[in-house]
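Note that one protein chain of the assembly has been removed; the remaining protein chains are unaltered in position.
Chain IDs A and B follow the sequence of writing; residue 1 opens each chain.
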Amino acid sequence: MNDSSQMGTTCASSSSSAKNPARRRRFGLAFWLTFVICMATWMVLSGLFDAFHLSLGVISCAIVADLNARAMWLDVNLGRTLRHWGRFAVYVPWLLIQIWRANLHMLKLTFHPRMRQLINPRMVSFKSRIDNRMGLFIMANSITLTPGTVTVFTSVMGRFTVHAIDDVSARGLPGEMEDRVARIFED
Amino acid sequence: MDTVFLYSGIFLALVMALTLYRAIAGPTVLDRMIGVNAIGSKTTAMLVLIGLIYHRVDMFVDIAIAYACLNFIAVLASSRYFQKKKGLYDEPQRD
Partner (left out) sequence: MLNITVIVLLFLGLFFFFAGSVGILRFPDFYSRLHPAGKLDSMGLLLTMSAMALYTVGQWNLGAFLTAIKIMLIVVFIYITSPTATHAIVDAGVRAGLTPWIRSDKGTEHDLAA
């Protein structure tokens, strides 16, 4: 996820700015979204709601949002972003259930007295059909968090290399998770 | 309830001492990094527990947030640093 992903970032940003330069306005929607997120984080973390601390928060959040707005949102589209977040909120409980089952499986492996006969580590490689970078990021993190698998390498083109701990977890790849992650970003 | 939190903290410290074995005796540098990372994520829970024991959670939770960030950055930096030194990995197997 390191150098290949950074390469993908620069490619995507340069192409999107070449397509529509009008989106790179200074106080556009991207600025205000970043500002609102920063301000909410400020208010939760400080816990002080008097005028002095709130004005300090407004000043520092404005500076941070102005510097970082164009790095956070490559092309901002409010409706699509909200749809993605809504579908992601549906995905998270399913992922938590999968994480719970994965942990029970891992617990059984850990305390099994003949553990070295039970596990069968191997490297599995597969090609995914997810084509956007955020989907690949969520997919790689979900693979690391669920049944006996750790993502070793991800390319921008969707090729995954995964270290699986036993036969059961190696057989379950890419499985249902890929469909669900692809459904988040399908439009 | 304070007694429960106190004994939970003591148990958590013992678990961290268990992980410390991997951080000291791990055969490769990366094994040591796994041990240190595990101790760091337990320390985040430990800090909030200490806050509950002293009845100052509002103060200790900020320290816990800062420690979580610091632990993450430390793991990233050390893994980027050690991957350049190939000779370090050929430590002898000790068990």
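Rule of thumb we're sticking to: contacts are C-beta pairs under 8 Å (C-beta built on N, C-alpha and C of every residue); 3 or more make two chains touch, one makes a residue touch a chain.
Keep in mind the model is a prediction, meaning the values are calculated, not measured.
When the omitted chain is restored, the residue from A:Ala30, A:Ala65 or A:Ala140 that touches it is A:Ala140. Remark: the omitted chain is touched by one listed residue; of A:Met115, A:Met134 or A:Met157 this is A:Met115.
Listed by residue number, the positions of chain A touching the unshown chain are 1-2, 44-45, 47, 99-100, 102-103, 106-107, 109-111, 115-117, 119-123, 140-141, 144-145, 148, 150-153, 163, 165.
For chain B, the residues touching the absent chain in the complete assembly are 1, 4, 8, 11-12, 15-16, 18-19, 21-22, 27-28, 30-31, 33-35, 37-38, 41-42, 44-45, 48-49, 52, 57-58, 61-62, 64-65, 68-69, 72, 75-76, 79-80, 82-83, 86, 89-90, 92-93.
Here is the rule we use: only the chains that are shown with their structure count from here on.
Chain geometry summary: the mean Cα position of chain A and that of chain B are 24 Å apart.
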